[in-house]
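The structure under discussion is supplied below as structure tokens; questions concerning it will follow.
Only one protein chain is missing from this complex, and each of the others stays in its spot.
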Amino acid sequence: MKVNRRVVLKAAVAGALSAGLPLRLWAQNRSNLKFGLAMPLTGSQSAYGKDQVTAAQWAVDEINAKGGVQGHKLEMIVLDTQADAQVGISTVNRLISVEKVPVFITAWSAVVKAVAPIANREKVLELSVGANSPEIASLGDYVFTTFPLADVDVNAVARYAHQSLGKKTAAVLYINNDTGVEAAKVYRDAFESVGGKVVAYEAYDPKATDYSGMLLKVRAANPEMVHIHGLITDLPQVIAQMRQLGLQQRVSTYSAGYNPNIIKQLGPAAEGLIVTSLAPGVGERPQVKEYVERWQKQENRVPNGLPYTQYLHDAPVMVARMYEWVLKNKLPITGENMRKALLGVRRFDLPLTGVVEVDATHRVKKPVNLMTVEKGKFVLLATVN
Amino acid sequence: MDYVFSILILVGIYIVLAASFNLIIGRAGLASIAHPIFFALGAYTAALLAIHFGLNPVLATLAGAVVAAVFSLMISLPSLRISGDYLMITSIGFQLGLLQVIKNIEITGSQGGLSNIPTPIAGPERGAVFSIIALAAAAGTVLLIRWIVRGPYGRAINAMRDDELAFIALGRDATRIKIAIFAVGCGLAGVAGGIYAFYFQYLTPEQYEILASGTMLTMVVVGGMGSTWGPVVGALMLVALPQAITFLQLPPSYMAPVQGMIFTLLVILFLFLKPQGLVSPEPPAPLAHRRAGRV
Partner (left out) sequence: MFEPAVLAQILWTGLATSSHMVLFTIAFALVLKVVKLWNFAQAGMMAIAFYAMYAGVNQFGWPTLPSVGFGLALTLAATLALERFGFRVLRARRSSSLLFFIFTLVCSEFAAYALTLIFGTEPAPLFERILSPVRIVAGIAVSDWDLLALGVTIGLATALALYLRFSSDGRCLVAVSDNAELAELYGISAKRAYLIAFALASVLVCAGMYLYGTRTAVIPTAPLQLMIFAVIATLLGGMGSVLGAAIAAVTLSLLQSYSILIVPSKWQGMILYVFLFVTILFFPSGAHPMRLLRRFGLRRG
């Protein structure tokens, strides 16, 4: 090959450009199929964000090792959102206007909500994977969730409390942001629809660390069950302060609580905690077993928020299938066509999460596993369809 | 290119904020630091009117400015009786209290923020058009304030700031002037809020906390309180510095805190080395009896 100035120049420019650019997984290549991943890499939620990125990374590597999508390599562009709406907005703006991705994956309800107008305006497909605010289903034409929203699992745990555990009264404590507000309504409506009564319904500030006021109110109301809908960072605090006030009721929460760290932090106070899981467990799918074993071997631990990482692992697989559809139908790669692809493929059979069906309702339905803490470990309590 | 436009728009908005803030604390000497909340009032009002009533953005922004001006009474009226540090703390209380209300009522989207604010302009020219609007607003604000300050009204303001008792003893009405200045300053902040809302289409209460007060104060003080161009310089610096720091290409988990550290250190440096501000105060407009000796 003739080494002429042009080649050298091109290489030099590419090298210089890529030096200052965001985390890139493959060198600049015209035929790469790009998509964005906007996750908290720093900040209070980064422990979850980083593990989710790792899971997605594994999927991308696997796909590319098998030859990519019709010979093209899949390229994932990872940027930090700090799980913060403002940062998320500038991150997504960058993904769209600088990186020109036709589709991006993001999570954390606040971010999903904040970047929705951008996705709709620029006609870029936004895949929400992990956020569960029911509002997400109505954020616009270009916003789709691949993860069941709160009206699926919170509904299940609320009904279970009344119908199977026989709890007649409940208190709902929720974080005063997108994650909590809508989900709390779901719990209340579900619990009351089967005949229960919600005797306390309190919100707490996301920045608060002292919950005495709210918990004293719970104490006054004396419920039989307490449902706490917060982030993994405040959940153990609330439960700990509850126990410190002599409140011994059983506690339920949603999938964010399905985390061995909670048991470590709370010790015996975690016994009886009910959490939901929306992804198949190690016993249900051999691929999940392999996946968890890989984490143990490589990182010496289970991932933070295991079920979420399962969904994040499968998200690039979905993107790959969507690209396949677009290429097969010889359509240009645009956000509009990726959206068509999503609805065109419609039914995705994914390695770690099983079957996911996407349709125009912008919702997904999956069976809910209810787990509980028994003798310091999570065990399956029930499965609700 | 979008990136450049959003910077220009921010510069425009910050200039409006800094100049209007300077009018209140620099020119009139009224120690209120609650400016961010008026920015918020303008933004939320404009946004909510557009979302729920489909009001056109210009009218919505004006409405936002009016709301901000009206709310300014809640600080200008108490300021008649208390001043100095008392007023400063009260204004912080007012700001944070109102912010608590915004954070807890549903209509403002509470903690999660207000999203999907309709935009009047779509398409690739969006950035350019908004830049022009923001910069025009900035220019308009600076010129308006300059006109106020240079005219006879301005001399009254200076006199009131320098020696309020003497001012009142001479039979002038400090009350009316204070209320008017507050209203104008806060109204301008409201306009900035409207522009912000319609461009960024997303508002969150976190932007208006006490750190925002610190930021706005920094723009005014570091820029120079006694001059027309001081706030402009301050605003430019406040937008340019953080952006310049991003070019240092630090790893993401260090980027934000290091950026913050460099920025705050620079502010401290300015405070010590150039306490008068980057732009020296303008000499007061000449008056006959000033030459007779110090007042």
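Order as written gives the chain letters A and B; numbering starts at 1 within each chain.
What we mean here is this: a contact is a pair of C-beta atoms (placed from the backbone, for glycine too) under 8 Å apart; a residue touches a chain by one contact, two chains touch by 3 or more.
Quick caveat: nothing in here was measured; it's all calculated off a predicted structure.
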Hey, which of B:N56, B:Q100, B:T175 or B:T246 is the one touching the hidden chain?
B:Q100
Out of A:E122, A:D189, A:E202 or A:E271, the sole contact with the unshown chain comes from A:E202
Which residue, B:I7, B:A180, B:V258 or B:L278, contacts the hidden chain when the whole complex is considered?
B:V258
Which of these touches the unseen chain: A:V92, A:M214 or A:V251?
A:M214
The one of A:A119, A:A156, A:A183 or A:L266 in touch with the missing chain is A:L266
So which bits of chain B touch the chain we can't see?
25-26, 29, 31, 33, 78, 81-86, 88-90, 92-94, 96-97, 100-101, 104, 162, 164-165, 210-211, 213-214, 217-218, 221, 225-226, 253-254, 256-258, 260-261, 264-265, 267-268, 271-272, 275-276, 281
Missing-chain contacts mapped onto chain A
42-44, 46-47, 176, 201-205, 207, 209-210, 212-214, 216-217, 219-221, 233-234, 236-237, 240-241, 243-246, 264-267, 269
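Throughout what follows, only the chains that are shown with their structure count from here on.
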With chain centres defined as C-alpha means, what is the inter-centre distance between chain A and chain B in Å?
38
Chain A to chain B touching residues, read off their complex:
19-20, 23, 41-42, 46, 80, 82, 85-86, 89, 93-94, 97-98, 109-110, 113-114, 116-118, 121, 139-140, 176-178, 181, 203, 205-206
Can you check the complex and tell me which residues of chain B touch chain A?
1-3, 6, 103-104, 106, 110-113, 115-117, 119, 122, 200-202, 204, 206-207, 249, 252-253, 255-256
